[in-house]
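Let's look at chain A:
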Amino acid sequence: MVESTRARSDEPQSDPRKADALSAGPVPVGTPTVRSAFDEDHPPSAELISDCVHCGFCLSTCPTYTLWGEEMDSPRGRIDLMKAGLQGAPLSDTMVQHFDACLGCMACVTACPSGVQYDKLIEATRVQVERHHTRSPGDRAMRTAIFALFPYKKRLRALRGPLRAYQASGLPKVVRRSGLLDRLAPKLAAMEGLAPVLEKREKLPERVPATGARRAVVGMLTGCVQGEFFPGVNAATARVLAAEGCDVIIPRRQGCCGALSVHNGRQEEAESFARATIDAFESAGVDAVVVNAAGCGSSMKEYADILADDPDYAERAKAFSGKVRDVSEFLAELGSVAPRHPLEVTVAYHDACHLGHAQGIRSQPRNLLKEIPGLQLREIAEAEVCCGSAGIWNVLNPEPARELGDRKARNIAGTGAELLVTANPGCLMQVSSSLERQGTRIGLAHTIEVIDASIRGLPVSTLGPQH
Partner candidate 1 sequence: MTTIDLDTARTRLSDACAEVTDATPADAVDGVPAALVARPGSTEETAAVLRAAAAAGLTVVPRGRGTKLSWGRPPESADVVLDLSRMNRVLDHAAGDLIVDTQAGALLSDVQQTAGSAGQRLALDEPVAGGTVGGMLATNASGPGRVAVGTARDLLIGVTVVRADGVVAKAGGRVVKNVAGYDLGKLVIGSFGTLVVVTQAVFRLHPVPAARRFVTVPFGTPEDASRLVQSVVHAQVVPAAVEVEWRVDGAGTVGVLLEGTPAGVEARTTTTRRLLGAGADAAEAAPPGWGVLPWTDEPGSTGLKLTCALSGLAPVLTAARRAAEDAGVALTVRGSGGAGVLYASLGADASVEAVADVVARTRAVCTEHGGALVVVDGPPAVKSAVDVWGPVPAIDLMRRVKEQFDPERRLAPGRFVGGI
Partner candidate 2 sequence: MSGTHGTETTAGPVLGDTPPEATSATGEAGDNAAGIAAVGRVARALMPETGVIADPTQLRTYECDGLAHYRVTPALVVLPETTEQLAAVVKACSEHGVPFVARGSGTGLSGGALPRADGVLLVTSRMRTIREIRRADQRAIVEPGVINLDVTRAATPEGYYYAPDPSSQQICSIGGNLAENSGGAHCLKYGFTSNHVLGTELITPQGDVVSLGGLAPDSPGYDLLGTVVGSEGTLGIATTATVRLVRLPEEVRTLLVGFHTTDDAGAATSAIISAGVLPAAIEMMDALAIEAAEAAVHCNYPAGAGAVLVIELDGASAEVEHEYQLVERFCQENGSFELRLATDATERALIWRGRKSAFAAVGRISPDYIVQDGVIPRTALPEVLRAIAELSSSSGVRVANVFHAGDGNLHPLVLFDGEKEGATEAAEKVSGAILDLCITHGGAITGEHGVGVDKAAYMPKMFTDDDLDTMQLVRCAFDPGNISNPGKIFPTPRLCGEVPGKRKKAHPLVEAGLADAF
């Protein structure tokens, strides 16, 4: 049964279906009426589109298809829409609505046996949408606010503390006026609940030396949300890397990696974040750049594409992307030497989309967890379907995001595990509010925190507060 929870009513999107399009009579196939959807500057590639054989294998893993059961909100349908755009169909509000509704979770990329590079297609499409589509004022305000807030550590810091959002005077006006804070408030509260209570923001040094023999020198990305709301995760990452014999370099200059901008078609912004991140790490002379947030790692691995047209950076970006590793990926490659202490706990591992689908990293975190004596790993049903967090998607589409979160929470509860482990702050925040609504008591932790606790011999109770 499908409930139509699309955020259409309270979302500033026009609904062309309201017009009686029936009276339009025969359907013009591919006849340009206004202007064609895309310009010549890197439109979604016709060649990549033609890789799609229309088999539909991607549909069941697509969160929007799962929610609404309609072809336009499936990967296959979106590819059809892109194709229609290339053939001259206009970039109508309707068309944009379906591109916007895509979470960018890349489950479809994993599912596709034909190797369709939907990630490339949707990114190209989003850039075109940003260029050519005029959004409604409300929608515009919301987006501006988001991009004025998230990538900036100081502004995010102003949000810390229970419901501080309402008084947060340090925020730009555009954020305060957009209604964004109202939407964020409940989630921020949930997030505060998540952050380990006793933890003080440990200021990480610029260099954490390896314990014992040095096996590698790595750089570490601290991320903006990760750094602000889950500083414990960064601290744990640094400790584990050091325990495994890495010198960890944490450049002070680093800022946002640009993931949000990349995934939302804000090309120039994305490029400048990418350049800054490369600059910050290049001089550090590291073997690898280790990232503990799935979304960040996935976009940093894409820098080569993002900066491909920049003569100054193209080569450097390629080299940089080649060094980026998710922390679990890196640890698995390195092989563990630090002894693990037992953790008697049942764990449900949730694949963050940007780790599993975008980076293909599934076995590594599981294997690392399984190395821990006493730890029992459980699989979550429908593991491939997104939890609904998806960067800013849950902010823009609160109702369907809640539905996806609730679905995920039900499946998590179904495992009966005591601890939910994932590698993404967005997912933890998203799922925690659903779990809370549903009354499921379960601890939440980042993969690296579990490994850290095991290496340090801490009890299970230190891992994420019981929710």
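These made the cut because all candidates are chains of the complex that A comes from, given by their letters.
Keep in mind that, in the parts below, contacts are C-beta pairs under 8 Å (C-beta built on N, C-alpha and C of every residue); 3 or more make two chains touch, one makes a residue touch a chain; residues count from 1.
Source: prediction; values computed, not measured.
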Here chain A stands alone, and the other chains of its complex are listed as 1 or 2; which of them touches it? 2
Could you please specify the touching residues of chain A with respect to candidate 2 in the complex? 1-2, 4, 6, 15-18, 20-30, 46, 49-57, 59-60, 65, 68-72, 74, 76-77, 80-81, 83-84, 86-87, 89-90, 92, 94-95, 98, 111-115, 381
